Structure formats: C-alpha cells, structure tokens
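To keep things clear, I will list the structure first and then write my remarks on it.
The complex is shown incomplete by one protein chain, all other protein chains being positioned as in the whole.
Order of writing sets the chain letters: A and B. Residues in each chain are counted from 1.
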Amino acid sequence: MELVRFSLSQRFVRAIVVAIALAFALLPLLWVVSIAIRPGTQSVYPISIIPTSVTLDNITGVLFGKTGIGLVPYRNAAFYGISAAVITAVASTLGGYALARYNLRSGEALLIVILALSFLPSASRIVPLFILLSASGQYGTAHGVILAYAAGATPLGIWLMAGTFRQIPIRLEQAARIDGASAFLTMRKIVLPLAIPGILVVATLAFIDGWNSFSLPLILIPKEAAQPYTVALQRYIQEIGYGINWPLLSAGSLVALVPVLTAFAILQRRLVRVGGLGGAIRG
Amino acid sequence: MNRRLLALLSVMVIVGSACTPAASQAPAATGSGASQPAATTAATPTKLTVWARNYTVEDGKKQPWAPEPKAKLEAAHPGLTVELSGATSGDQFNRIELSQAGAVEDKPDIFQLDNIWLGQFVDEGITANLDSYYANWADKGDIVPAYADSTKVKGSQQAVWFYSDIRMMIWSKDVFKKAGLDPEKGPTTWAELFADAKAIKEKVPGVNPVEFPASSEESTVDRWYSYLYMTGSNILSADNTKAVFNDAGGQQALQLYVDLVSQGLAPKAVLSETADDIYPHVFSGKTGIMLATVGDGLGSLPDGFDVSKFQSTIGAALPPLCPGCQPATTAGGWMLAINSASTNKDLAWEYISSVTNGANMVPFEVERTRIPVRTTGLAQADAFKADPYFAAEAEAAKVAHFPPFIAKYTSMIEILWTGMQKAINGDLSTKDALDQAATKVDTLLAP
Partner (left out) sequence: MAQRGPGRATPWLLLALPLLLLFLFLLLPYLLTFFYSTTGATIGRLLNVKEVGLKNFEAVLSSDAPSFLGVVAITAIFTAGTLLGSLALGTGLALALHTVTAGVRSALLAVFLIPWVIAGVIIGYTWRLIYDPAIGLANSVLGMVGIAPIDWLTEQGIALAALVVANVWAGYGIVLLVVSGALANVPPNIILAGQVDGASYARIVRRVILPAIRPTFLLAALVALVSGLNTFDLIYAMTRGGPLYHTETMALEMYRLTALKGNVGQGAAVTVILFTISLALAIAYVIIWRREARKWS
C-alpha cells in the first residue's frame, strides 16, 4: 500500500534501483540461455551478445546425444528428491504435531537443538555418513542417500509444521473428540486437511534441496548410472582435452532449472507467506 | 530426555549396528596381503567388474579390453558378463580408494592403476598377491626387462604392466609459422626455447608462448621431471630415503619455470592449470609450446582432428636441453591389479592375461601413442609408423626415467608441487622453496 507520497524524482530513483536489481538477477540466467540455444560454433571468442541463429541442438544433445548425459541423471535426481520429500513430510508432520500439541518440558529445548543442527555445514557430515553407511553395508544405496537428504530437510520441516499446527485451533480437535471421533479419524478428517498447505511447503523445500544436492551424492553415489545431474554435469568440466563444453553444460543447466522453477512458481506465494516467519536455511 | 525414548533409541541403534553383513570387511592393517588366490567359487560367476581409464573404454576407438578378449572370456564361461567402466585419473584413484569401504558388489575384480599408486595400494592391502599366477604364466618372458621388476612390491608380484608412456614437448606449427619460426623445428636447447618464446610473444599477440601445468595436482610434478632428470638430478636418493631434488640441478630445472613466468613467456595462470587443461590449447593455437605432454598428443585428439590434420598442426620432440645436460624424459604408465577382495581371481587373471597380450595391445597402443611393455609389441614397429613421431618417441623411451615406486609417493608429490608453486608465484626463492620441500619430504620418508 502506498503510504508515502513520492515525488517524481523519488519514484524515478526507485525505478532505477529496481531495474538494476532486475538486470543483476536476470542477466546471468539469460546469458546461460543464450549460450544454450546458440550453435556451438558461435560460442567462441570473440562472442556476440545476441546470437545470430538459434538451435535446440544443445538441449537435445545433452539429453539424447552421444556426448550428452541423458535423461537418467535428471530422473535420478527426481527420484531422490521426491522420495526425500515424502519422508521429510511424514517425519516433519509427526514431529511438528508432537511438539505443537504436547507441552513437553524438553520440547522447546529439543526444537532448538534440532534447528541448530540444520545450521551446520552439510558438507561436513558427508565423510562420517560415508563411514556409517559403509560400516552397515549400505554405501552406494539409494535409500542411504535419500535418508541423508531427508535428515537435512527435516529440522526445518519440523519447525515449520510445528508452526502450522499451532495455528490450527485445538478446539476443532476437541470438538471432534467430544463427538466421539477416534484420534485417527480426527487427524484424517480435521487436522491434516488444514495442515496440507504447510505440508506442501515442507515437501517442496525438501524436494528442492534434494534436487539441488551436490556434495552428498558426489561422495555417496559412486555408480555413474545412479548419479544425479549435479554430479553428471561435472563431466563437462573435467573432460580430458576438450576444455569446458559450455554449450552442453549450459543446456544441461537449463534442463535442470525447469522442474525446480515450476515447483517454485506453483508454491511461491505460500513460500513467501511461510518464509516471512523467520527465514529458511540452506546449507 | 524421557527415559523411555532413550531406551527406544538405544535398542534401535544396537539392532541397526548388529546388521553388519559379513561381506564388508575392514581393510587389513597389514601390508601386502599373504592371501592366496581364492579357489574357483562353486557358483558360476555372472559378472566380472573391471574399472579402467576412460579412454581405454571409449566408443569408436580401439580398446584393449574388447571386442575380442571380452568375447573370448564370455564364450569360455557361459553366463558371464564383463562389465567395463571408465573414469578420469582422479576419479579412478578415488573410487579405488573408496571401494575398500563399500559392499562387495561395489568392489572391482580388476582395476587399472597408475604405476605411481602401486606402492600405496599395496600398503593398504587392496591388491592381490599374484605370485602363483606369475609362476605359471607363459607370457612372463615377453615382458620388457625394464618393466619386469617394477610390479613387484616387498618381494611379490602385485600387478601386471598394461602399457607405458613417455613425455614429449609439443608445439603448434600454426603459431610457429605466425611467429616466423620454422614449424618443423622445435627448440632443442633452453636458449632456443626462450628465443622462440620471445618471438611468439612479439609477433603473435593473444597467444601464450609457453605453458606447463603448475596446479595442485600430479601432472605438475610429472611434466616437470624431464627437466629435472636432464640436469643429472633426481627426485630421491638411490635408496629412496632422502630428497635430492633441491640440489643444483633441481634448482636449475625449477628456475626454468620461474624464469618463463617472470619474463612473461608463460602466464601466471598456469598455477591453476592441469596438463589436461593445457594440451588442447596447443591444438587450438592458443598456446605455442607445451613443455611436456603424454606422448606426442596424438593419443587424445580433440574433436575435428585426425592423423593427417594432426601432423600438420602439431610438432613433437624430446624436451629441450640445458647446456651440458643429458637427454631425458619421464616414463609413466598403467598397470592392472586384481582386487584382494575379489571372489573371481582366477577369472580375473584369465582376462588380464589375454588383454595384456602383446599382439592384442598393439592396435590400442598405436592409436593412443602408448609404448608397448611387451617385446612382441615392440617388435611390430611397422604398425606404429602411423604415428608421425614414433621414431622420436622410441628414441625418447631409451632415456626415460621412472619415478620412485614407494608407498608415500602420492603424499610426497604434494609437498613437491607446493614448493614449485611458491617459487613460481614468487613467494620464495627457487632455492628456498626446494629446500623447504626437501626438508618436509625427508621428514615424511623417515621411518
């Protein structure tokens, strides 16, 4: 809402600030798009800002071509991300409900410890995770990595779900119980439907984190066929003797952006609302 | 915390940790294992896992593994599949190391290793003792004598030589032409090197006259050794207990690098470059001279190059000599080892034996300009003539030196490249940088 009446010069300044910020935000991505959609022969020095011709060859090349990484890495990332999202949603709902509804003496302290854990660098739990998984014979398994993702996203998830449940009036549950509904039915018919928005946010955040994860799968997924795109795209940087394959790398990055930007677009309004509660943490 | 919860958690942890499959064993603390090759397992093995270097399993190029040796093995053992996977050098090292901790399904039966890793891997118990296989091996006498003993660690055979390579200097003929230099003649002395580089700097702007790897990884030291050896110096003393690379010869060799950078003939950015970053620059004409590369570069052609285009683009020769120095180059190469945890050792040996056969290796070695380690392979000189610089390489092989085959080699080189970087970056004088590195290496090697 416009509280303050701005002079023309003030509006102008404001417009400039926003314009510069927009340029800063979008130009890097637009450049990636530009390299991805122009033929490789145009991605040489000296480079023209506007490409003279466009092609989809790089995108088809990275997905289906001989030197591409294929669809498999993206499928892997999706599988890991969705699985982690589901587990995170379940764990967060259970934990959040317990902490919201029950006045546990240690509940507050528990929440704090859990949240503090998520502040720590996720890269530093990789080697111990590697050791734990190897010692129990689970190294290289999909569930090992998925649970690792879920554990990283659950602290924030519990915190968000606790907040969500606290906003659901307990009278609703009490009324249902008085009417004779079992605890289970109450959950299913009354509480969960109201909690869905929060659960969606938690699941989406967990999916995004899983989809974007790099350092965990770098060490925990040795088999090339099971690696997500974040690790697979590294190949374009390390290829012997060919320099960095920018057209394919850019195309591969673009493909990776599609699912996460879609998920983000769908849920951004909810994210903005929830995010205002104190900020989400990325590790 | 609630006592009940504590109990619940403890139970779960105990139950969880009890589920340790018998298959994943802790790596033995002892060195070269005395494990005998396992008797053929009762069940027919279905898979033989081979971890190789990526360019040995590249589609469309000659491979030593396939198609014949692979088909032969699979035909002799119905139901068996040979699974080949390739990796870059760094990834290969890492995955071999990591394989020790993984479950049995993630361990290779055969793995290809750089000869400089052998000491460390034997120390860690990853390799299987191959003495009994060598004892009955018909091809044993075919191994070139210079290589025969270097697969032995602590008295027993731990690997099989696969193929070797040497280092040559390469230059871009295109850049030479533009600089007014004779494209067929590379510099033969250090003085000529500087003169050529200066000519390139003046006449061909935008091109780096000289490049060499100086980043924090192995190719930095590997591509430098030729210049160390030619001065008469060495890396370690004859008994491999003390560093000698800081003697006058070593300082002279490193000073070459320092001078090239300080005179603007090599960019300081070399400190971030690996050998793999640099040699495409020579092909594309971004750099004039690369001081040392594996073979003559023919073995890893970038897209768009074939043999004929190669010869008109690249010149190759032995590294140029300092005054009063002796021709020298560095030898490297790859070996094959059987994983000590493998349950298919006999099968693995059968495959290795057929893959490393002299005649089988030649097509791969020709295409990738690698040096045969078998007399039968070397005898096929005609096949190698496809490489325009084969004669030069054969001569170079005669003056090739190997790095020391010790377990601590891989830790040692980090100290060495750090010292080199300090000198190149100007943080320390050449003498101080090398002395500092030598002291640290001596400490590292002390028993």
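Quick notes on this one:
The rule is short, and it goes like this: a residue touches a chain if its C-beta (ideal position, glycine included) is under 8 Å from a C-beta of that chain, and two chains touch if they have at least 3 such contacts.
Computed from a predicted structure; not experimentally measured.
Contact with the omitted chain, checked across A:G95, A:G137, A:G198 or A:P222, is made by A:G95. Considering the full assembly, A:A151 is the residue among A:I37, A:A85, A:A151 or A:I221 that touches the omitted chain.
Hidden from this view is one chain, which touches subunit A at 1-4, 6, 10, 14, 17-18, 21-22, 24-29, 31-32, 35, 43-47, 49, 87, 90-92, 94-95, 97-99, 101-104, 107, 110, 112, 114-129, 131-132, 134-135, 147-148, 150-152, 154-155, 158, 170, 173, 183, 208, 211-215, 218-219, 230, 233-234, 237, 244, 246, 249-250, 253, 256-257, 260-261, 263-265, 268-269, 271-272, 275-283. Counting over the whole complex, subunit B has residues 2, 4-5, 8-9, 12-13, 16, 26-27, 29, 90, 94, 97-98, 100-101, 120, 124, 126, 215-216, 268-269, 271-272, 414, 418, 421-422, 425 touching the chain that is not drawn.
Assume only the chains that are shown with their structure count from here on.
The distance from the centre of subunit A to the centre of subunit B, each centre being the mean of the chain's C-alpha atoms, comes to 39 Å.
Subunit A meets subunit B in the complex at residues 66, 106, 130-131, 134-140, 219, 222-224, 238, 240-243.
Contacts from subunit B toward subunit A in the complex involve residues 1-2, 16-17, 19-21, 23-24, 54-55, 59, 85, 88, 90, 95, 98-99, 101-103, 106, 276-277, 279-280, 283, 300-303.
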